[in-house]
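A single protein chain has been omitted from the complex, and every remaining protein chain is retained in its original position.
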Amino acid sequence: MVINVDQIITAVVAIVAVPLVLLGYIYLGESVIERLGERIQLWIRPYFWALPAIGFATVFMVYPLLRTVVISFRNNADDTWVGLNNYVYFFTFPDTLTSLRNSLFWLVFYTFFAVSLGLIISILLDRVRYEQAAKIAIFLPVPISAVAASIIWKFMFDYQPPGTTQTGTLNALLGVASQQPVAWLVNSTTNNAALIFVGIWSITGFCLVIISASLKAISAEVLEAARMDGANEFRIIQLIVTPLLWPTITVVGTTMIINALKTFDIVYVLTAGAYDTDVIATQMFSQLEHNHNSRAAAVGVVLFVAIVPLLIVNIRRFQQQEEQR
Amino acid sequence: MSRVEATTRQATAGVGAATGALDRLGQNLQRLPLHLVIIIFCAIWIVPTIGMIINSFRAVSDMGSAGWWTTLFPPHGFTFASYQQVFNQEGVPSSIVTSILITIPATVIQLAIATMGAYAFAWMTFPGKNIFFIVIVGLMVVPIQMTLIPLLQLFKSVHLNGTIVSVWLAHSGFGLPFEVFLLRNYLGGLPREIFESAEVDGAGHAVRFLRIAVPMTIPAIASLTIFVFLGVWNDLLVALTFLGTSANRPFTVVITQLVTSLGGGWQFLTAAAVLQMSLPLAVFIFLQRYFVRGITSGSVKG
Partner (left out) sequence: MAGVLSKLSSRASALGVGFLLVAACTTGGSSNTGGASSTDVTQWVAWGGQELAAYRDVLKPFEASTGIKVHLTTNRDSNNQIANGIAAGTDLPDLAPGPTDPVQLKSWVSKGSLKSLESFLDMGAYTGGTYPALTTAPGGASDDPYIGIIGGKHYLMMVKTQVKGLIWYNKKVFTGTAPKTFDELLAISPSQYGAQKLFCAAFESGTASGWPASDQIDNIIMRQNDATFYTNWIQGKVKFTDPQIKLGYQTFLKEVSAANVYGGSNTVLTTNFGKAGDPLFKTPPGCLFLEQATFIANFFTQNFPGTKAGTDFDFFGHPSMGNSQFDGNINGFYDNISMYNDTPAARKLMQYLATAPAQQIWANDGGTLGAIKSLTYTDPIFKRAADVAGTAKNLLVTAGDFMPSDMQAAFWKSLLDVTRDPNSLDSVLSHLDAVQKAAYATS
């Protein structure tokens, strides 16, 4: 077994040094800032604190994002400007229209079910003693990589000719109910639903964990007081818990919407977008595969523009949060 | 505090309007149906994975002829062949070490930076704050493939290409948007009074951040840690791109050699998948203790 001692040292150093350096940065910076005038402090301090995050994001993401926007208006060989050609292609080509439609399905159903299930389950689990075990059960799909998930669901969706032994769990259950097996991933009526279901299955644990963390932050005394005053559970959930969780639900919901738009792995490994299951990200991937970088860039820009309104909603939410506290 | 009081009063006022049926239902929530619903959910979520775990202990010819539930009855046909094949691959143990060496520092780096940045966005005002926020969080949609070439060039110019440090930095860059997003929300929800009373006591921003904000954000940081950890742990593309020709490769890269280019040997992937998901799962189970209520309760006085 070849152990690269260099790498181990570097790793340990990084784990220890980075927080220490940030600590030092904070303390040193603050001790300098505190000596400055009141008004300068107010102005300079936020930038100082936000600098590492903004700096990182700028270097790693903003520059490529700008490049992406530029490329989307140029041709593939990157030597002439082609204006809106790539965008026109994206919105008029039949394949991309199918993928837009499917991505819309994902947007609506995936988001709605993942967030609602996460919310409902976190509230339910809060009331039972075996909460931790159940959380682990629902969280189980989350660390599963896309390749592994494809194997799992191949086993679940497996199809054998009618009349032979079914090896797929779902078709076996159908067989017990004396129904014919269904080709889940091939059949147009079922395939999108099946893929979206797999998506929901993989991500609900994520929503659950995040919403649950916020749920725990709701002070127990508040809930106790409400119960002692005679409010029943539904009322409490409706009038106390949900409003207090609303910011988190918005954050999780936004993340799920972005996830839905970016969904790639599940569709790619289970059907590769065949049989009308294509989504935006698989389209983009196939463009990238053939170095149609400019078209892929156009798709990326469209996605970015699509979520800006969403983020504005979030900002409004945060501003409300700030006003209320 | 006053808002919470107002909500409580609203709730109690609502009680008067509740019907008798709702009251009974409310009590029923405590009983059997609750458990039943939870158990059904858990079953739906667990069964598919259990299927794969069981299949990882079967021979490929069995898997093709009968479903995994048949192993519950004799003859069981269990075998360790798939796991043996995984460990027989050259470089598997060191790849696990490399994966750990990639994942932990990357996780620590991005969480530290994100927490600081989120605190600034949550509790300070500055011009352009919202624009910065939209840009940072909006970066979540940027597909990674578009960033690869510019980043490769960047790392090369600072002589970091091919090193593990470049992988950490790349992961941190990609993960920051979501983390800032989530932590800003959580940090912003902390009660203002705590910070104010600390400020009155003479604590500077550094102390308020480190001794008040961070401890109170532990549940959120704990849950983020899990997701960041497993995102880096399961990654293949970033490692392949930035480690490139280096001799040390993470587990995800090494297990691609289990299957032939035509897909033969896929049964070994079941064992590899079980192994791969066990570490993030262990991290999750370990961090569960931080998902407890009560971190903030009692801290607001008056």
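When the chains are written out, they are named A and B in that same order, and each has its own residue count from 1.
Just so we're on the same page, a contact is a pair of C-beta atoms (placed from the backbone, for glycine too) under 8 Å apart; a residue touches a chain by one contact, two chains touch by 3 or more.
The model shown is predicted, which means the values in this text are computed figures rather than measured ones.
Asks: Looking at A:A137, A:L185 or A:A217, which makes contact with the chain not pictured?
Replies: Per the contact definition at the top, the residue touching the missing chain is A:L185.
Asks: Tell me which residue among A:L23, A:L36, A:A133 or A:L173 touches the hidden chain in the full complex.
Replies: Per the contact definition at the top, the residue touching the missing chain is A:L23.
Asks: Could you pull out which residues of chain B are in touch with the chain that's been left out?
Replies: Residue positions of chain B that touch the missing chain: 60-61, 64, 90, 148-149, 152-153, 155-156, 159-165, 202-204, 206-207, 237, 240-241, 244-247, 249, 253-254, 256-265, 268.
Asks: Footprint of the hidden chain on chain A, which residues?
Replies: Against the left-out chain, chain A lists 4, 6-7, 9-10, 13-14, 16-18, 20-21, 23-28, 31, 75-77, 82, 85, 89, 93-95, 150, 157-161, 183, 185-187, 268-269, 271-275, 286-292, 294.
FYI, only the chains that are shown with their structure count from here on.
Asks: With chain centres defined as C-alpha means, what is the inter-centre distance between chain A and chain B in Å?
Replies: Computed from C-alpha means, the inter-chain centre distance equals 11 Å.
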